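Structure incoming, see below.
Excluded from the complex is one protein chain; the other protein chains are retained at their positions.
Read from first to last, the chains carry the letters A and B; within each, the first residue is number 1.
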Amino acid sequence: MGALHRIGWFSIFCFLLEVSFILIFTGFMQYDDFYNGSKWNETHHPTYKKPNLHYYYAMFQDVHVMILVGFGFLMTFLKKYAFSSVSINLVLTSVTIQYAIIIMGFFFTVKDGIITLSMLDLLNGDLASGTVLISMGAVLGKTTPTQLVCMILIEVVVFAGNLYFGMEVLGVFDIGGSIFIHTFGAYFGLGVAKTVSRNLNVIDHPKEGSSYNSDLFAMVGTVFLWVFWPSFNGILASEEGQGRAVINTYLGLVSATVTACVVSGWQNKKNKWTMAHVQNATLAGGVAVGAVADLMIFPWGALVIGSFAGIVSCLGYIYITPLLANRIGIHDTCGVHNLHGMPGIISALVSVVASFFASETYYGLSLYTQFPRMAPAANTTALRTLQGLHPEIEAGEGRSASMQALMQALGTLVTLIVAFLSGLVTGEERERVAGWSELS
Amino acid sequence: MGALHRIGWFSIFCFLLEVSFILIFTGFMQYDDFYNGSKWNETHHPTYKKPNLHYYYAMFQDVHVMILVGFGFLMTFLKKYAFSSVSINLVLTSVTIQYAIIIMGFFFTVKDGIITLSMLDLLNGDLASGTVLISMGAVLGKTTPTQLVCMILIEVVVFAGNLYFGMEVLGVFDIGGSIFIHTFGAYFGLGVAKTVSRNLNVIDHPKEGSSYNSDLFAMVGTVFLWVFWPSFNGILASEEGQGRAVINTYLGLVSATVTACVVSGWQNKKNKWTMAHVQNATLAGGVAVGAVADLMIFPWGALVIGSFAGIVSCLGYIYITPLLANRIGIHDTCGVHNLHGMPGIISALVSVVASFFASETYYGLSLYTQFPRMAPAANTTALRTLQGLHPEIEAGEGRSASMQALMQALGTLVTLIVAFLSGLVTGEERERVAGWSELS
Partner (left out) sequence: MGALHRIGWFSIFCFLLEVSFILIFTGFMQYDDFYNGSKWNETHHPTYKKPNLHYYYAMFQDVHVMILVGFGFLMTFLKKYAFSSVSINLVLTSVTIQYAIIIMGFFFTVKDGIITLSMLDLLNGDLASGTVLISMGAVLGKTTPTQLVCMILIEVVVFAGNLYFGMEVLGVFDIGGSIFIHTFGAYFGLGVAKTVSRNLNVIDHPKEGSSYNSDLFAMVGTVFLWVFWPSFNGILASEEGQGRAVINTYLGLVSATVTACVVSGWQNKKNKWTMAHVQNATLAGGVAVGAVADLMIFPWGALVIGSFAGIVSCLGYIYITPLLANRIGIHDTCGVHNLHGMPGIISALVSVVASFFASETYYGLSLYTQFPRMAPAANTTALRTLQGLHPEIEAGEGRSASMQALMQALGTLVTLIVAFLSGLVTGEERERVAGWSELS
C-alpha cells in the first residue's frame, strides 16, 4: 500500500529512463524549422508560414496549470497521501511528458527519422500526462511508484496507438479529448484497478479518508481545473470553433456544477453536500461537452449536456462506485469513472448525434473544414467548386453524416475495449513486477 | 446560522432554476454571428470584422481566476465555514453566471428577440458574479444557501438596471467597475446584512473565527486577486487606455499594500500585522484605481490613490467595522465595506475630479473617444472636422468636463441609494422566505 515504498528500485528505474530519454532525444529530436537557427536563413523570408507561438501560449499555460496544479491538488484529498500525491503527480508527469513526446512523435510527426518540436508537441506531452493521471486516480494509494511508471510505459503507447487509429484511420473527431483522453484514461485505470484491487483489501481502508484540510487542498485543484477547462477544450479548435468551444465548455461547467450539487444535497440525510461530489462532479460538464465543444450544439445544448453530466456523475459517486467496488471488485480511489468515464461516454454519444445531424444548414461551407472527411473527394467537380469559393477546404472522402456518426460510435467502442483490456493486462504485468520488486 | 442547512429546499429550488435557464437559453440565446456556423458563408469574407477572441482571452481567464479562485479562497478564512465557503462560491457563481447572461442580455444586447453570445457575455457573467460575491461577503455565515439564491435573483436585476441607467442614460464611465460593481455590491450587501443582523446575535459568535490554516488558505485568494487585478481593470479599455489601466492598477496595488501594512502594524499593541488586514486591505488599491484606471491620472496619481485607499481600508477594519456592528447593527462578516465600499467611493470621487480636469491638454483628440459624450454632437462642423482627422471618433453630445464630473457624482449617488435600499428590501424578502422555509 505505501505509496513511497521501495523507492530504491524506483530511483534506479527512473534514472535509467532519464538516460534513455536523453539518448533518444539526441538521436531524433530537433527544434521546429522556424526555431532552428541553422535554418534561419531559409525560414526568415516574408513568405514563410511561421508557427504562431502566442496563438497557443496563453491556452497552453492554462492546460499546463490544469495538469500540474489541477490534477496534482485534486488528488491531495487523501489525508495520508496528500503530499505524496502532489509530489508523485509532479514526478510522473515529468516522466510522462518526455516519454509521450517521443511516442507521439513516432506515431504522428516523424519525418526522415527526425521529430521536430514546437508548442504543440509540448501540448501533446501534457495531454498524454492528463490521460495517465486520470488512470492513476483509479489506483491512487494502491500501487508503488515503480508500478505507476510501468503503467505509464505501457499506457502511453496504447493511448497513442488508439488515438492514431481513431483519428487517422476512422476519422473520429474529439476536440476536447473526451473519447481519447477521458474515456480512455478512465477505463484503462479501471482495468488496472480491477487487477490490483483483487489482491488488496482496500475497501474502507483506514488510511483512505480525507481531512478538512486535505479536502480544502483538493478544492485548489478543482477550482483551477474548472476555471481553465475552456482552454483545454478549445486550444486545438479552428478560429470560429474556438469561440464555440469556449462558450460551450463554460456553459457546460456552470450547469453541471448546479445539478451535481442539487443531487448531492438531495440524497444526503442532513442535506449537506458531500465533499467528493463538489470536488469532482462539478467538473463533469467540462468532460461531457469535450468531444463536441467546437460544434454547433447551441448554448442550450451545452447547458443540457452539462446538467445531465452533473447528475450522472454525482449519482455515479453515490450508487455506481460502491457497486463497482463490492460487486465487480474494482476499487476506484478518486472516482475517475464518475468524473471521466461516464461523462466521457456521454460526450461520445452526443458526438454521434451531432455528427448525424451535421449539414450545411448548421455549418454553411465550414461543414467541410469542421468535418474534413465529409468534404468531396479529390478531383471531383464538387471539390473544385468549393475550393473556388474557399481555397482552404481540402479534399476529403465525401463521407455522409450518418457514416461520420457511425465512425464516432465505432471509435468510442474501440477505445472502451482497448482501454479496459490493456488496463487489465497492464495490471497483471504490474502484479508480476511488484512481486519481483518484493523479492529484491 | 448553518450555511448548509435546508439543502433539501435548496436542491429543488436550484433544479427548477436550472430548468428555467435551459428553457430561456433555448428560446433566446445564439452564438455570435462569427461563431454561428449557419452564418459562416456570410461572416467568412475578408471584409467581415471578426471578434478577436485572443485579444480578450488571457485577461478574461485572469478575471475568471479572480472570481472563482480569488473570491472563493478569500472567504475560506472562517475556520468552520472554509469548505462551505469555497463550495458555495462555486455553486452560486454557476447560478449567477447563467442568470446574469440572461439578464444582462435583455438589458444590453438583445436584438430581434435574440441574444448573441461572445467572449464579452461570458465576461459579463463573471462581473455580475463578482458583484454578488461582494454582497455575499457581508452576510457570509448568516444566511442559508436558499436565501443567497433569492438574493442573487433580485440583486442581478437591480445591478443590471443600475448599470444601464448609469452608463447608458447618465453616461458615467467606470472602466474597472469600482462604482457599479464594488460600491454597488458592498452597499447592497450591507443593506441585506442590516436586516439579517437584526434577528441574529452574531457579534462574537464562537463559530466566527479563523485558524492558522484557514488564514493561509485565504491568502491563496488574496494573492491571486492581487496578481490579476490589472486584468480586471484593463480588460475593457481601449488600446492605449489598457496600457494605462495595467500600469495604474499595478501601482495602486503596491502602494496600498505598503500603507495598509503600515497602518496595521502601527495600531497593533504587539506591532504585529492583523491577518484580516493583510488579506483584504492590501487589495484596496485595485478598487480605488478602478473607475479611473484607464485615464491620465499619472503614475504618481496611482500611487497616491492606492496609498490613501490602503490607509482608509485598514482604518475601516479597525474603527468602522465595529462601529457598524455595534451602533448601526450591520455585521459585515468579511468587511466588504472596507475592501469594496469605501475604496469604491474613493474611486468614484477621483473619477469626479478626473472628469473635471479632462481636456485636450491631457488627452489630445482621444478626449472624444475616452469620454464619448464630450465629443461634438452629430451634424456639427466640429464633429466633421474631428472625423476628418480621426474617423473613429463618434458623435457625442458636446458635454462639458464639469457636466461629466457632475454625472459621475450623480451616478455614484444613485448607485449608493439604489444598492443600499434594494439590499434592505431584499433582506426583508429573504427574512420572509427564510421564515417560510422554516415551516417546510
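Throughout what follows, a contact is a pair of C-beta atoms (placed from the backbone, for glycine too) under 8 Å apart; a residue touches a chain by one contact, two chains touch by 3 or more.
The structure displayed is predicted, hence computed values, not measured ones.
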Among A:F21, A:F108, A:W266 or A:F357, the residue in touch with the chain that has been omitted: A:F21
Residue of B:T76, B:T195, B:S307 or B:T321 touching the missing chain in the full complex: B:S307
Of B:I101, B:M119, B:V220 or B:A419, the residue touching the omitted chain is B:V220
Going by the contact rule already stated, which one of B:V246, B:A405 or B:A419 would touch the omitted chain in the full complex? B:V246
Since one chain has been left out of the picture, which residues of subunit A touch it in the full complex? 4-8, 10-11, 14-15, 17-18, 21-22, 25-26, 29-32, 34-41, 43-44, 50-51, 53-54, 57-58, 61, 64-65, 68-69, 72-73, 76, 82-83, 86-87, 90-91, 93-95, 97-98, 117-119, 122, 213, 217, 220
Touching the unshown chain, subunit B contributes residues 54-55, 58-59, 62, 212-213, 215-216, 219-220, 222-224, 226-228, 231, 239-240, 242-244, 246-247, 250-251, 253-255, 257-259, 261-263, 265-266, 268, 271-273, 275, 278, 282, 296, 298-300, 303-304, 307, 361-367, 370, 390
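Here is the rule we go by: only the chains that are shown with their structure count from here on.
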Indicate the whole-number Å distance between the mean C-alpha point of subunit A and the mean C-alpha point of subunit B. 35
